[in-house]
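Only a single protein chain was left out; the remaining protein chains are all shown in position.
Lettered A, B, C, D, E, F and G in written order, each chain numbered from 1.
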C-alpha cells in the first residue's frame, strides 16, 4: 500500500465511502497470499522490482508447483524456480508447461521472462568447473531481461585469454565474475573496467579452497576498489544485483 | 594505452613517423610513475573511472605526501588519502594545503573533488558506533561526486525508525547499508527498495560479533536477493562500488 | 531424593526403622534405572520438570524401544523420541502403539502428552525450508503442554508478512523464532514484542550460511536486547526452554 | 502507535476532528527523537517492556550525556548506560547526578530503577574472573526490577560448592549462569533446576578458551535440555532476557 | 639398536670380529621390515612399549592382512587392527583366524592380547551415542593388558548417575572420560578424583557441537586441573595413553 | 566428606550422639570457605590430591592475598599463585613472605612445597621462546613434589640435539613436551619413549601458528600413539597432569 | 607472442608486408583455442614450461576428451588429465589410446611424457594412507621428466625408518614430503637436507586433523627454515613446483 493508496483510503473515510472497521482492517492487510506452508509475497516485485523466486531445496515437488501457480496467478514479471531437482522440474512443468529449464547441476526454470532491457552485461568465469554457477547466473539474468554475453575459462593463470577479451569487459555496463579457488579473477577484472563488478565466489577447488571460503575472503579483500561480492555459488543473487543496478530509474539514472 | 592510441602508433609506424625500436618500446611502456617505493597508477582513472587512492596505514608521512604530490600532478579526478593518522594528515596538508579532512577515527583527506553527478545515494547506518565507517563512506562518495543523504541509527530493534524514512530509501538510486553486530539491517533494506544495495559489515560489537565476521556472513547469506557486500569496515570500497554503478551508461562505456 | 525424603530417612534411622547399612546404601542410591547401555534418569522430571527424551541418532531400534519402555514404566509426564529414523519409529510403535508421530525430516514420537497449560506460544519461522525444525519444536511444545500457534514464511525480505501478524507476536507469552541464512528475523521479532524470545538458528542456506553458524552468530549478536539462543536446528531444545519459562511461578517452584 | 490509538485516529477522521493531511502525517510519524547522530526509540519500552539502553563504547561523553538526557526526558522506566568508561561516567553524572554506578570493568550507570517485581532470580558464576560479567548482569537486573541473589565461585571442579546451594537454584524463578573456560556450569545447573536457565559465556580463560568461543559453543551444545544462551560477556543481555520472562503473564500480554 | 648392542658392535670391531664395512652398514641399519607399501616398525614395542597398530581406513584388505602377518611374525606384544571395515575384517581373519573382533562402528581386531596388568581403569562415557568410541577404547585397553570397568550414560544433565558411582571413579588408577556435545563430564570427573584423567572428545552432537570441536575445546579449557586430552573420537589413543602411564616402571613407580 | 565420615555420621545418629537436625545440616554442608567473592575449596586436595591454585589474572592484589591466606590456613599441601603480575606478587609476599617466586613472564609463587616424591620427570622444550611456559611447568612440578630435569632448545629442525639426550627421555617416568610453531617435537618424543607424554602447545610463532592453535591441533593429531595434550601455554595444567599420574598406586587410591 | 615475434610483426608493418588492420588484430590475438566451454592455453608451456593439465572433477567425459584432443594437437610437452573418474578415463582412452593411467584414488592419465631430465627427486610419505597423494605426485613428476625415488611409510613416530634412508634424502636435488595428521615429517626432513623441500599436507586423519588443515598449518609453521608448502592433497601441484625448480635455466643453473 503506497502513498496514493493511503491517501485514497483516508479520503474514502472522510467521504464516508469506507467503513471505519474496514479501514482499520485494510490498514493492517498487506498484499501476500497465505498458502499455509508459505506466504507468497506478491508485493515484492513492486517494492524491489525483483520477483519472489522459488528456491527448490527442501521443498516438495507439490509445494514447488503450488508456489509457481500462485506466482503465475499474480500480475507481471518473470516467475523463477531455482536449484530444482528432477522431480521438482517434472512437477512444475506438468502444471505449467511453458517453463524453460536451464542448467544441469543448478537447474533454473523460468516462466514469463522479461523482455530484454538496455545495458550490456558480461558474465566472466574462471574455469570449466565454475560453469554451473555462471549458467545459473546467466539464465536468471536472461529471465530478468538482461541476457548476458559470456566469457568462459579465462582464469588468471593464462591472463592473455582475458586480456584478449578486454574490450568486451571494458564496454560492459555490468560485469559478473564467477571464480573459485583463489578467486583472483575478480581483482584483475576490477582493475580493467569502470563498470560495476559483482563477484561470485564458487565452491570449486579442494583442500585449502575451503568450499569457497577462500575465494569469498579473497574477493572481499580485493585490492581493486569498488568490487562487491555475493554469497558462495550464488549465481542467482548476482543476477538480481545486476538487475537492481540496470533497472531504469527515470530521469536521475537514464 | 587505449585502442585509438594503439592505432595511432601503428599508423605512425606505417607512415615512418615512428621508429621501429621506439614502437617496440612504447608498446611495452605503460602509464605509471615509479617513485621507487611505489608505482603510481595514473592510468587507473581512465580504466576504472576511479582514482588510485592512497591507503595510509603502513606508510610514512613522507611517503603519503609524495604519493599525493604525484597524484595531484596527474590530470583530473579527485585525489584521496584514506585511514590517515595525525602525522600523515599534517604532512600532506603542509605539502598540499587544499585537502579537506573528514572523519575522526577513519580520517579521509580529499583534494580536487568531483562535481556532484546525478543520482540519489543514501547511506543508512544501524547504530551510533557504526558512524566512523558510514562517515568514511559518505566522505569518499562526496569526493567522487555523489554526496549522499544520511540515515543514522535506524537499527532493526526499532524498525519504525527505518520505516519512517522508507520513502528516501525507496527513491534512492543506490543505498549503502552500514551495520555491525548481526547486520540484519541490510536484509530489511534490501526487502524495501528496488535500488542497488551495497552492504558494509562493521566490526562493531563484541564476543560473538567476531570483529565483523558475523555481520559479514549474515549480509552474504541475506534472504533479500540482490544485495552485494564489501569487506569489513570498508566504507571507502562501498563508495567506489556506488561510483561504478552510478556512472552514466552509454557513450562513455560503449 | 529431595529434602523431605532425606528427613524421612534420617527420622527412620533415629526411630530404628531403618538399618544403618541400608541408610548408607540409600543415601548413595539415586533414582535411575541401569539398562546396561544406558541409565534412565527417572528423576529428571522431578528436578527439571522436563522428561528425559530419547535422542534417536546412534541408537539401534531395539535400544530406542527399550528406553521408551523404561520411560513409560515410570510415572507421569510425556515420553518423547526425537530425530527417529523409520526403523526406530517402527520398533517403538510396535512395542508401544500409542505414540504419535510428527514431522518428516526430524521425526518426533510422543506418548502420554501433557495436558495443555496456560500461556500463548507462537512459533515463527522465516522460510519454507525452516519448517522441519519449526515442526519439531511445535510437536515437542504440544507434547509438553504448550501447543503453539504457527507463523510460517515471514522472513524479513517481505517484512509486511510479519507486521501483518504483529498482534499475535505481541500478545504471546513466549515466541520461538526459527530462521536460517542470516537469521535476521530474530532481531526484528525481538524489537516488536515484550515476550521472551527463543531463537533457533537453522542450517538452511548454503555457502556463507556455513551450515547454520552464520544464523547462530547473528542471533547471538542481535541488537534487540534479551533474545536468547539455542543450538543449530535444535527445535526440541527451544521447546524445552519455553516449557521452563511457562511453568507456573509459585508453589511448584518455591 | 498501537491498535486503540489507530482506531482513535480513524474515528477522529470520521468525526471530522482530524484533518486528512494531519492523519496521513500521523500515520507516518513514529515515536522516536532524532538527535542527529542517533534516533532515540521512546517507543521501545512500550513495545518490549525493555528501555533502550545507551551502549557506551564508540560514543563520546557528550553523546552519552545527550542520549541519557533524551531518555530521562521520556516517561517511565529505568535509564541505563552500559560499558561506560570513566570520562563517560563523569559526563553523565555531571549532567544527571542521580545515576548509580555499578561494576568496575563493565561500568553500568542506572537512573530511575524499576521497583522490585515478584520472582526470585539467581545469578550463578563459575570463578572470580567471571565476576565483572556477573556484576553487570546483576546491576541491570536490579535496575529492571529483579534484584538477584548471587552464587559466586561455584565452578564444577568443586561441585560440592554448587550442590551446597542447590535449594536456592532449585527454588529460583530464573537462573543466570555466568561461566568462561569450558562453561560446564551451565549444563550442571540446567540438570538441577526446573527454572529457565540463561547462560552467559565469558571470555575468561586463555589459549583454547578462544576468548569465550569455547564456553559459548559448549553452552549451546549442552546435554541439559532447555538452556538458552546469550552472547559472550553479555551480562546485560541476560538481564533483559530474564526481565522478558518474569514480566507478569496475563492482561498486558493476553 | 640400544646401548648394549652398540657397545657389542664396537667391541666386535675392536676384536676384529666385525668387518668395518659391515659395521658401517649395521650402524645405519635399523629394525624395521620394508613391505614396499609400508615399513613395519618392529622396534616400536621396545621403544614405547606400545605395538604398532594397523589403522584400517585407506588400506586394502590385502594390505591389512600383510601388515598383520608381518606384525604377528615379530616377537611378543599384542597385534591390533583398528577402524576395520567388513572386508578388512574378513581378510585378516581368513589369514589369521585367532583375532578377536570388538565393536560395531569402530571395529577393532586383536591378536595375542597382553595378560592383565595391575591397575584399575574406568572408562566413563556420557551418553549412549558415545558408546562406539568408548568401546574402541575399552577393547584396546583390554588388548594392552588393562581391561577396564565401564560407566555408561552418566552425562552431567543427571549428575546423580555419576555421583552414585563416585567410589569407582575415586578408586581408579586411571580414568578415561568419553563425551561429546559440551564435554562437561571431563571437568566434573576431574574434580572428583585424584587419578589421571584422559578425556576423549567425541563427534556426537549436531550444529554447534561442530563434529567434536566443541567438546575438544571445552576439555582443553577445563577448570579442573590436570586433565589431558586426546584427539576427537580417538578411543585407541586414550587406551595407549593409559597404557603408557600404567606400565610398571620398577621401583620409582611401583 | 568421605565414606568413613558418612558412616560415622550415621552411627552417630543411631547412637543418638548426633541430633537429626544437625545431621541433615551436615549432610548438606560441604567443606569450603566462603570469602564472599570466592569459595575456597579446602576439600580439593583430598579429592584430587591437587591443591586449589589461585589464578592471578582478573583478580585484585587484595583478593589474591586473601585467597592465599585462606589456603595457607588450611592443612597440608602446597599453596600456589599462578600468572601473577607484579602488584599481586607484592601483595601476597607482604602478607606471606615465605613464598618463592619463579618465572618472568608467567610468574608463579609457591608456599609450603611438597617434599620430592619418587619418579623422574623431564620437561623438554623446543625453542628459547617456549621457556616461559616450560618454566611455569617446572616450577609447579617442583612445588607439587616432582622437580623435573630440563631439556631446552631441542626442536626437530636439529634432531641430533634431542637424540643426544635420548637416554634421559627414555628413562623418564613422565615427559612434558613444550613446543609452539608446528609442535612436531611431541610426535618425535612420543616415538622415542614408553613414558607418558604430556604435550603443551605454546603460542610461540606468528602468522599460521595461529597463537598456538596450530601446535595444539598438531599435537592432538600426532601419529605417535598415546600422547595427551593440555591447553595452549598451560604449563601449570601439564604439571598437575604429571602429578596425577606419578602419585603412588595402591592404598591411597584403593 | 614473445619479443622476437613482436619485433617481426613491427618489421612486417614497416616493410608493408602486414596490413595495419591485421597488425592491430594480431597484437590483440593471443594463442589459445576457444572450445566454447573452455579456452585451451597453448601458450602456457612456453610461458611456464608447465603444460596446461586437464583437471577432471566437474567436467563431462566428452569435455575431458575434447580438451585432451586439443592439447595433443598442440606441439610438444606432456598432456595430463588429473583426478579422473572411471568414465573420464574410458572416454579419453577411447579417443587417445596411448595414455598411461596411474593411481587408484587420484587417477592421472598421461600422454607424451617428457624424457627424463637430470636431477634426483625423492617423494617421501608418512603413512600408507598418504600413498594416493604421493602416487599422484610421482606420476606427474614422471610425466614431467623427473621420475622420483620413493620413500614410503617413514612417519616420525618411528624416526629410525627415515634416518635409515637419510643419504637418499640428503643427496636429493629436491624432496617432496607428503604427510597428513600433524605433518611433522616435513620439519624433520627439512632439518636433515639442504635440498629444496616441498611439503604436501594430506587430508589423512580424523577429528582434530581437520581434513588436512592441521598438517597444512603445521607445515607452514615449521621450525625448519626454507620449507615451502602447496595445497592440501595437491600432489600434482608439488610435482609442478619441483619441475619449475629443476628445469635447466642455462648457465646459472645448469
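In this text, a contact is a pair of C-beta atoms (placed from the backbone, for glycine too) under 8 Å apart; a residue touches a chain by one contact, two chains touch by 3 or more.
From a predicted model like this one, the values you see are computed outputs, not experimental measurements.
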{"item": "Option touching the unshown chain, where B:57, B:76 or B:97 are the choices", "value": "B:57"}
{"item": "Hidden partner chain, touching residue among G:88, G:202 or G:243", "value": "G:243"}
{"item": "Of B:61, B:155 or B:212, the residue in touch with the unshown chain", "value": "B:212"}
{"item": "Chain B residues touching the omitted chain (full complex)", "value": "28-32, 36-39, 41, 43-44, 52, 55, 57-59, 63, 201, 203, 211-212, 216, 231-234"}
{"item": "Touching residues (missing chain, whole complex) on chain F", "value": "127-129, 131-132, 152-154, 157-158, 160-161, 163-164, 204, 206-209"}
{"item": "Touch residues of chain G, complete complex, unshown partner", "value": "3, 44, 47-50, 53, 118-119, 167, 170-174, 190-198, 216, 220-221, 224-232, 236-237, 239-241, 243-245, 247, 249, 251-253"}
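Everything that follows uses one rule, which is that only the chains that are shown with their structure count from here on.
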{"item": "Chain pair with the higher count of C-beta pairs in contact (A-C, B-G)", "value": "A-C"}
{"item": "Chain centre separation (chain F, chain G; CA means) in Å", "value": "49"}
{"item": "Chain D and chain G: spacing of chain centres that average the CA atoms, whole Å", "value": "58"}
{"item": "Residue numbers of chain B (touch at least two other chains)", "value": "127, 157-158, 190-192, 207-209, 220-221, 224-225"}
{"item": "Pairwise chain contacts under the document criterion", "value": "A-B, A-C, A-D, A-G, B-C, B-D, B-G, C-D, C-E, C-F, D-E, D-F, E-F, E-G, F-G"}
